[in-house]
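The complex is shown incomplete by one protein chain, all other protein chains being positioned as in the whole.
As written, the chain order gives the labels A, B and C, with residue 1 at the start of each chain.
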Amino acid sequence: METGFVGLGNMGLPMARNLLQAGHRLTVYNRTRGRAEELAKSGAQVASTPAAGCAHGVVMTVLSDDAAVESCVWGEGGILNALPKDGVHICLSTISTDLSRRLAEAHSARGQHFIAAPVFGRPAAAAAARLIVVAAGPPEAIERCRPLLEPLGRKVFVLGPDAPAAHTLKLAGNFLIASMLETLAEAFALLRKSNVDPAKLLEIVNGGLFQSPVYENYGRLMLEERFEPAGFALRLGLKDVRLVLRASETAAAPLPIASLIHDRLLSALARGQGDLDWSSLARVAAASAGLDR
Amino acid sequence: METGFVGLGNMGLPMARNLLQAGHRLTVYNRTRGRAEELAKSGAQVASTPAAGCAHGVVMTVLSDDAAVESCVWGEGGILNALPKDGVHICLSTISTDLSRRLAEAHSARGQHFIAAPVFGRPAAAAAARLIVVAAGPPEAIERCRPLLEPLGRKVFVLGPDAPAAHTLKLAGNFLIASMLETLAEAFALLRKSNVDPAKLLEIVNGGLFQSPVYENYGRLMLEERFEPAGFALRLGLKDVRLVLRASETAAAPLPIASLIHDRLLSALARGQGDLDWSSLARVAAASAGLDR
Amino acid sequence: METGFVGLGNMGLPMARNLLQAGHRLTVYNRTRGRAEELAKSGAQVASTPAAGCAHGVVMTVLSDDAAVESCVWGEGGILNALPKDGVHICLSTISTDLSRRLAEAHSARGQHFIAAPVFGRPAAAAAARLIVVAAGPPEAIERCRPLLEPLGRKVFVLGPDAPAAHTLKLAGNFLIASMLETLAEAFALLRKSNVDPAKLLEIVNGGLFQSPVYENYGRLMLEERFEPAGFALRLGLKDVRLVLRASETAAAPLPIASLIHDRLLSALARGQGDLDWSSLARVAAASAGLDR
Partner (left out) sequence: METGFVGLGNMGLPMARNLLQAGHRLTVYNRTRGRAEELAKSGAQVASTPAAGCAHGVVMTVLSDDAAVESCVWGEGGILNALPKDGVHICLSTISTDLSRRLAEAHSARGQHFIAAPVFGRPAAAAAARLIVVAAGPPEAIERCRPLLEPLGRKVFVLGPDAPAAHTLKLAGNFLIASMLETLAEAFALLRKSNVDPAKLLEIVNGGLFQSPVYENYGRLMLEERFEPAGFALRLGLKDVRLVLRASETAAAPLPIASLIHDRLLSALARGQGDLDWSSLARVAAASAGLDR
């Protein structure tokens, strides 16, 4: 298929590569053009506005936050005006539930379709086409675009017709991960100060009980203090927790664990850890237990 | 081997059965004698004090809390006076790190050995001999008693010579589970109030990402509101969170997530949920989001 | 002096009355014109846009939230375009620190002056001219407008030339009050469940120790459950806590107490208490202790 593709960051670039590899034709746009040029060698057309890729009726966006998406959709040379009637905007970014709803409404008002399709997985998973895609939106549009979603990951879940539901679910999922991180961070600090090897907790409790690769991978990062390069920067983790708290406000459903994590991430940011991996929450728990690091 | 076995509650009874089945000879004691009589048919000797089972040099205790253990060890007809020199006390209960240390010291002062061997798993896992045993204490004593530990579960982890470490690790493990419960409870309430089916979170995020049977099993309990009969009563969950908070005090390592969960469990208790499964934390999160249940 | 006056809600109306009484000439604007007409009898000119009152070079705004202020300043018929060079906008609303900064910059860019002058006090205090005014902004502008600030309350504090500082301080002040409310709510629930009369806490600890009219007044509201009519609606309290949390984000200074209160207020909102006084936080604490109310 032919598709526009906007946003070539840590996640977008490998995703675009996988789509090219799968035989799709991409018109790519990135704010800093350099990263787009890279893809030209692999056959992508390089565009100078988000609008340029909309002509064929489908455009995919992989952007870092609400502001970036708003600017690419409503801004000058934006998607909303460029997309033809019946065209589809597939938003793979993790954005707020509120913006997701506004996008669904804006596209619908123009006879366009909006698919929310946030993904689970870090850059390595994106490169390996091992992401989990959670799609929601008009069923016919999703089926039409399935060939663009399948090459990105190992599984595409379709949630239903209400697009913002996919973003809410994605944010809830990230909340589960964030909570696991903070919990491990606290437990490790307790064990260290009790003279028990924290690696044993991971080996025994995850190995014997949880049996989860997510615990295993993040637990290892913490134990080995491998916070650079960041698979997922703490700054972005804070953004996502902020978004799930906004969803909590919108729904009037308190998330006290998320509030607590928010403050720990904010403390990490204040301590200069914004560009480290968000598993560096371990350092905040350690410091609050009086450990040097 | 011959061993005393004290405590035939939801966990102790199936554990004792598995030991009898494995060919060991048990002298059992239970405060309410009826449950001990049940085991007589399977060949167990029924004793009328904890001390009675200590003659052969090994005694195992599976009791519900610190007070019960203290009473069986230091009380009249207790283990401490009855156990011969070089005898072994294997404590399978989840008790406080502080009591674990006092037990290690008291037994050691009499030339006896103390093995902390708390277990992970609910009654069904105990019955199926699928528990995880975490043992710590004098290495020779552990090796000598290994035949009594192996039949209880699928894996025996040996942590090292410092007995209280096993209880600290067990408490940290329960803290991980408790945190997962509260996190799922909050996330489910958010999704319900956002008109997203919470079952999808479990299917997608656990199915695709965490891949953990613990999330799956507890998540199902919550989604189906199967809180009775309790696999692990909320009242006992509260006890364990209290114990991990005491360990946190002793170590001067704050556990803000555990503090938060403590208050939610206490709220559940105040609302009359003490005898429900501790996954009924879901109801507290639901109520705080204004949902009827 | 002649001044425009925008916003005649629970706070704005009595403030406008006091200014008229002090001999100032007001051109008033309110979104629902009815409330403006009321003031016509007292000599106010009624305008149909915020811009209309800007001609004389000073305009005061008393609006409920960021959105209302943004619309009156940047919207059609807005203040920014209407205010002459060297004109002054006095913003008495409690708004976000971020918006306060944007307003300071926007006015400054046009050669206008922006005074942040949020007030402490409830409607009764506004009517009695007993408010506390916290002003920040260009010193000359503040001095010029002092006759408009003095009649509003019992004290005008001048904080310095950086306007947003006044809003940050106001938000921090409201945070102090919110924290006191939640703390009293929890303490009262504890005492009630311990069969100790909660009124005694107020009598003894405030009477003998804190000696604060704020504790006394809010404590009484809680003890007598006088939540209607709301002196300050819980919905607005939630807004203010949200704003202080935004200030906390901007400054990278975590406020865990504010996060906790936010979630309790959100729970109150979910339980239908949005229009009650924010001292009805007492009901959330009571419910979480298993009390009927």
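In this section, contacts are C-beta pairs under 8 Å (C-beta built on N, C-alpha and C of every residue); 3 or more make two chains touch, one makes a residue touch a chain.
Note that the coordinates shown come from a computational prediction; the quantities given were computed from them, not determined experimentally.
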item: Which of B:53, B:198, B:254 or B:290 contacts the chain that the document leaves out; value: B:254
item: Among A:183, A:212 or A:267, the residue in touch with the chain that has been omitted; value: A:267
item: Full-complex contact with the absent chain, from C:92, C:159 or C:241; value: C:159
item: Touch residues of chain A, complete complex, unshown partner; value: 193, 256, 263, 267, 269-272, 284, 287-290
item: Positions on chain C contacted by the hidden chain, ascending; value: 97, 120, 132, 134, 154-155, 157, 159, 162, 164-165, 168-169, 172-173, 175-177, 179-180, 182-184, 186-187, 189-196, 200-201, 203-205, 208-215, 244, 247-248, 250-258, 260, 264, 285, 288-290
item: Residues from chain B at the interface with the omitted partner, ascending; value: 242, 248-249, 252-256, 259-260, 262-264, 266-267, 269-270
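The rule we apply is simple: only the chains that are shown with their structure count from here on.
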item: Central chain of the complex, centres being mean CA coordinates; value: A
item: Gap in Å, rounded to a whole number, between the CA centres of chain B and chain A; value: 38
item: Centroid distance [mean C-alpha coordinates] between chain C and chain B, Å; value: 52
item: Chain C residues counted as touching two or more neighbouring chains; value: 256, 263, 267, 269-270
